[in-house]
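Removed: one protein chain of the complex. Kept in place: all other protein chains.
Here is chain A:
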């Protein structure tokens, strides 16, 4: 029986490794911090597996071992005479545990120190401020020249190889910022400022996720992360620092009018228009993002309609209320938002 199950073990291991190439993978080595942590995790995994194997071997041996018998066939309470080697073995075992624990502590300490030493000066890094809300991320890029600043939501663009110093705040409850491919977690605590250094090494598309339970839609609080070459990042920055494109036809004009004079603009802002609400995601270049509502829906015309028509459907409990738009209003607002590339 045991023999038959044994071949399944490698299969299991392979199965657990499948996610390594994913956009949200704790085994990811796409950022400097992430790689160090992944190495440390590997050391811990090997060490603990080794010790677990020895424990399992001892338990198995104990279960299989027969007690010694005297000449008359009665069990010998004194044992089978293997006590002496066993005692030596146990002493060696205790020493190994002590050394092993010390080694793991040392590895953890050294990784921690080397990560801290490798941190570049925050003053020279790209400055990003992220404010967490139930349940979305407000993202601002700060530059020395404020006209270059960018405000966006639920997405993060990073130039590869450039350290990014992320300042983290929360508006309501405790959240946790986690892009597992790039770095470890960092909590966002109301009334406090925490920070994190991201040093992406590889271009690609990753997914961040709130890692501290923060209410009903905690699972739908994701962050699209794009690591791109410097030139591509600079293009993205320049495009996103610019005001929104003005409406071009009658339909988008009607959507613009509704958006800027009605419920939408009470909470949402679109740069370059009178819409200047500050409590909801900035929609200046909404249609250029990969998803709607913090990773809840992929960006597409159908999902834009769905979200505006009934925001409480796909993400119940979120702060966007049901507006009750008429069909022509919905059509116009959706067309306008879709034009905000």
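One rule holds for everything that comes next: a contact is a pair of C-beta atoms (placed from the backbone, for glycine too) under 8 Å apart; a residue touches a chain by one contact, two chains touch by 3 or more; residues count from 1.
The definition used in the following text is that contacts and distances are computed from a predicted model.
A.B. asks: Assuming one chain is omitted from the figure, identify its UniProt name from "Extracellular solute-binding protein", "Putative tricarboxylic transport membrane protein", "Cytochrome c" or "ABC transporter domain-containing protein".
C.D. replies: Of "Extracellular solute-binding protein", "Putative tricarboxylic transport membrane protein", "Cytochrome c" or "ABC transporter domain-containing protein", the absent chain's UniProt record names it "Cytochrome c".
A.B. asks: Touching the left-out chain: which of A:185, A:262, A:303 or A:331?
C.D. replies: Going through A:185, A:262, A:303 or A:331 one by one, A:262 is the residue touching the chain not shown.
A.B. asks: Which residue, A:125, A:232, A:245 or A:323, contacts the hidden chain when the whole complex is considered?
C.D. replies: Touching the chain that is not displayed is residue A:323.
A.B. asks: Tell me where the left-out chain touches chain A, residue by residue.
C.D. replies: 172, 191, 261-263, 266-267, 279, 319, 321-324
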